[in-house]
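Some chains omitted; the rest stay in position.
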Amino acid sequence: MFKRVDKLQIDLPRPEEPDPDAAGAVQELLGGRFGEMSTLNNYMFQSFNFRAKKKLRPFYELIANITGEEIGHVELVSNTINVMLDGHVGNGSTNPDETPLEPALSQDNKYHFVLGGQNALPADSAGRPWSGDNVFSSGNLVNDLLHNFYLEIGARNHKMRVYQMTDNEAARELAGYLLVRGGVHATAYAKALEEITGVNMMKMLPVPDLDNSKFKHARKYEEKGEHRKLYRFSDDDYKLLDRIWNGPTPVGPPGELEVVDGLPEGGEIPDLEHIPEEFAPGFDEDQFRELSKRLQYEAGM
Amino acid sequence: MFKRVDKLQIDLPRPEEPDPDAAGAVQELLGGRFGEMSTLNNYMFQSFNFRAKKKLRPFYELIANITGEEIGHVELVSNTINVMLDGHVGNGSTNPDETPLEPALSQDNKYHFVLGGQNALPADSAGRPWSGDNVFSSGNLVNDLLHNFYLEIGARNHKMRVYQMTDNEAARELAGYLLVRGGVHATAYAKALEEITGVNMMKMLPVPDLDNSKFKHARKYEEKGEHRKLYRFSDDDYKLLDRIWNGPTPVGPPGELEVVDGLPEGGEIPDLEHIPEEFAPGFDEDQFRELSKRLQYEAGM
Amino acid sequence: MFKRVDKLQIDLPRPEEPDPDAAGAVQELLGGRFGEMSTLNNYMFQSFNFRAKKKLRPFYELIANITGEEIGHVELVSNTINVMLDGHVGNGSTNPDETPLEPALSQDNKYHFVLGGQNALPADSAGRPWSGDNVFSSGNLVNDLLHNFYLEIGARNHKMRVYQMTDNEAARELAGYLLVRGGVHATAYAKALEEITGVNMMKMLPVPDLDNSKFKHARKYEEKGEHRKLYRFSDDDYKLLDRIWNGPTPVGPPGELEVVDGLPEGGEIPDLEHIPEEFAPGFDEDQFRELSKRLQYEAGM
């Protein structure tokens, strides 16, 4: 089972204007072959399907626990896309005959404006939907761990490329953070593989070989030691993470790998504006007030 | 963010023999168009993408909180498939030349034996992968709620049909439980729609119109009042669920709808055997012992 | 625009028992790459997209008119599948705990029993959905006609193979009829190509080179001259069909090609039984009576 906490893993900067081009590119990090939906579902299914959990407990816990963080990554990328799509892309008119969505016409990702109401979709940078084909769950532990190591490295490559495509602060904050956290997961699977096979996988890191420290928005998270921390996303379970997660960090500023009990401090989930030309969510102020009164809650802002 | 609890939502019966036919059918409830991956991802994305969260807080919380339960449903269906695939389908030989996977040859779902190591896959009953196209997140709240209501009803239809296809105890326990919990979600979206539009959607339930009480494995959960309970899958958030979730239940044994603080009691996550002919997980007893000794944990069983 | 007539193109035999295996194979003729959805949509889109309609009127009319027949083919294959799926596949119990859909478990097409309520689906023999990728509409008339000729020949091959897979009377009646009518369309496109390019395409027919007369259920339609008739599926339009459709038939019993004004005589659309274990359509006799009374119509049978 899973419990939900109404916070994001970090504070997201808020762009002043909609930036649909950057939002379109960041979709690759959400619903692409190497996006966060892929990391989430790979580890989630591998944790469900893990054989001999008791005999291989630390390995099971490692995968199961990282799953917990990955749902939060999916949440974080989605929110990043959402803040990059928030606001009026056009003239802001509420008269349909004044073509308020006109700029959407020349966007190559029209789905953001037609299928979604300027929000994240489970699809990649070309609008192609995420597919279960992206999940590898063979049941063979070494094969699965090797896949995960490869998956994290492919994902790193994509994050670095998307980072270099846009200077949108939200996109970069996201990519910088994910570079560091993805590095933690790559290291975790490298260590697990090393425990079983004796192969010194960590020595390969990082791939691509450009240090996270070259990325301003990653560097700041490394400086906080985020590259050394494996959070325990559970109240009472997954107590054996330190059997695998220990020793000096193979990447980033030197230090010891450490298991942190509990979640990152995190940041507020951004609220999103009403966009009348998208009918999203589709209420006017009177309706908000009436609902708030009838259901007896305090409607914020 | 999300936290993980190392338990299932219910205790699952353990079939004595592998039952790949039934496992193949239950895949529809996992990765089919109306399967639990669809309910999970629809509500998850809608909660990420919700506009005017503060002004429409109870509606946001309802969707966000149900997401929490749905991840557990994906976990539950996956585990059900796994216990139905556990064990030797063939002669159990560890000599490849003795064709230990021979019975898999006539299974129409060969993926369970080749792609997976006799485990759940993010795919439907024909092996087709789950697709992001199954997610609807339009940003318009009424449209999204109407979709969710429709989705739950379609899902109910599928559960009822799969239930009638097999008497495997694990499959039925799952389908019975999901019928009741799916009914809770259908009711929740009906009530939300009714609050906003004034349309008496609950009067339509159940669709199909066969009562849950006709299904032995659903009846027992209704008798425990599971059809009236909305669990709060969060430690500190989603406190406004009762603004929508209240009043008499429209389906099942009469009683008042109630919000339950915290998770269901739940059951143990089943462990799965080593299946040497699948190389899953791919260790022998000596290797288990050595890992357990080196990593200093007690290997169960 | 299109008008609908509540009849099928032929009378369909009614199998006594459900025959899901044969129904599964016939799906290829509906939603397969060379199925009737493909012929329909190819000609439909080509007729919409036809350039220089006035200057090339007879060619436009030929494609537009055949579209009219093809919708009826889609209808006919769907009804064939439906009569082959009608009735109880299992014990007929209305108690879900008695597993009334148990035989569906070992069917490789479970979609017929879960997605559909034992009815036709827009998919092929493996359950894969029909795709718009099956449509070719290049705008170049010779290229489009050549495609259509090739499409009809591929479709003929598939019909002949499916015919040989089952002796179900409904399946064979369908396949036999479609062999003859598909032959008409192949001939039509051959003649159109010949008018434009001077290449004697008709000489290639039939492909595969086994005569329709070798198929009992095709022979009877050839004996009625169905291989020579091009029906005009329109009240007032497409009067130039005879500019292309004329001369001796290149296949089947000798005779002159003729344009027939109006539709084939046709047969009754089969009604389908209530299947309670599928909740399809989901009413009992009392409900039927009440609806009939309230809406003031005479409920047949």
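Each chain carries a letter (A, B and C) given by its place in the written order, and its residues are counted from 1.
We adopt the following convention: a contact is a pair of C-beta atoms (placed from the backbone, for glycine too) under 8 Å apart; a residue touches a chain by one contact, two chains touch by 3 or more.
None of these values were measured; they are calculated from a predicted model.
Here 3 copies are displayed; the structure file describes the full homo-oligomeric complex as 6 copies.
The criterion applied here is as follows: only the chains that are shown with their structure count from here on.
The touch graph of the protein chains shown is a line. Because chain B and chain C carry the same sequence, their contact can be compared by residue number, and under half of the numbers here are used by both. Centrality by C-alpha centroid: the chain sitting nearest the overall protein C-alpha mean is B. For this pair, chain A with chain B, the centres built from the Cα atoms lie 23 Å apart. Chain A and chain C have Cα centroids lying 48 Å from one another.
Distance between chain B and chain C, defined via averaged C-alpha coordinates, is recorded as 39 Å. The set of chain A residues touching two or more other chains is empty. On chain B, the positions that touch chain C within their shared complex are 21-22, 24-25, 28, 32-33, 108, 125-126, 128, 157-158, 160-167, 208-210, 214-216. For chain B in complex with chain A, the residues that touch the partner chain are 1-9, 31, 37, 41, 44-45, 48-58, 64-65, 67-68, 71-72, 74-75, 78-79, 82, 115-123, 129-133, 135, 137-143, 195-196, 233-238, 240, 243-244, 263-264, 266, 269, 271-275, 278-283, 288, 291-292, 294-297, 299-301.
On the chain C side of its complex with chain B, the touching residues are 95-97, 99-102, 104-106, 108-111, 113-115, 126-128, 277-279, 282.
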